[in-house]
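Everything below concerns the one structure shown next.
For this view, one protein chain was removed and the others were kept in their places.
Right, subunit A next:
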Amino acid sequence: MFSGAALGAGVLIVVVLFAVAMFLVIQALPTFSAAPADITGGKGFTSYIFPIVIGTLIAAAIALVIATPIGIAVALFISHYAPRGMARGLGYVVDLLAAIPSVIYGAWGATFLASQLKAPYQWLAENMGWIPIFGGPASGTGKTILTAGIVLAVMVLPIIASLAREIFLQAPMLHQEAALALGATRWEMIRMAVLPFARGGIISAVMLGLGRALGETMAVALVLSSGPLIASLIRSGNQTIAAEIALNFPEAFGLRLNELIAAGLVLFLITLLVNMVARWIISRHKEFSGAN
């Protein structure tokens, strides 16, 4: 009875996944056979999708670069540094951050954060404009890919922090005591007995965060004043796949609809690839993982 239910659930997941993939492929097919001139931009699907793939990756990369170190630091503080009462309070706050709907983050980013960032962007453009990613003139509204990336960072931070905290709390006391008994400071103990144990878990946490950053739609759609692909992170421009689909889907029909679904297929493949790479990284260190 139970094994039947478990098998059924397992089969159902595979069937649903397969059905979604098939839907994406079938609906996307017309895009690939269409004449290049009929595709948005007029130069074929590749040149349509390429800029928004890059835009998606840039926004997600900004989010992870900011959120990973902060998330791990917050998790470590909660699990190993904060006094017990404070740790619990902080844990709730982090979990609460994860519960805020993305449209709220989007509204906050668009109305508050963007205007706060106008001046810093101005400064970056003037003083560090020789670096292409800070090339001026800075956006007058602050609604740039960097702002979108920062909003995404705030959104993935609780995912990374709460998962990493769980992993850090599971680090075996046995090995932590071994490190302390050798004369390790608390930070050395964390480096010897907690972080190596948690490496696989940290990678999974970051990948889950990346999954959210790649697929996040509403916040980017509200925050980013989109445009063509440009190197500068502080000018308006760039676009992500998810936001592109969301903004154009309501009015799309015919080939345009197929085009957007094809874009969705590409996003699906990117996420799949990211997950596979993560699995591979985790399995590479299995011998030393402590599982044996």
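The rule is simple: contacts are C-beta pairs under 8 Å (C-beta built on N, C-alpha and C of every residue); 3 or more make two chains touch, one makes a residue touch a chain; residues count from 1.
By definition in this document, contacts and distances are computed from a predicted model.
Chemist: Out of "Bifunctional diguanylate cyclase/phosphodiesterase", "Phosphate ABC transporter ATP-binding protein", "NADH-quinone oxidoreductase subunit M" or "ABC-type spermidine/putrescine transport system permease subunit I", flag the one the UniProt entry gives for the chain missing from this complex.
Modeler: Going by UniProt, the chain not displayed is called "Phosphate ABC transporter ATP-binding protein".
Chemist: With the missing chain put back, one of A:H175, A:R256 or A:R279 would touch it. Which one?
Modeler: A:H175
Chemist: Of A:L169, A:A184 or A:M218, which sits in contact with the chain we cannot see?
Modeler: Touching the chain that is not displayed is residue A:A184.
Chemist: If the missing chain were put back, which residues of subunit A would it touch?
Modeler: So the residues of subunit A touching the missing chain come out as 84, 172, 174-185, 188, 192-193, 196-197, 199, 285, 287-290, 292.
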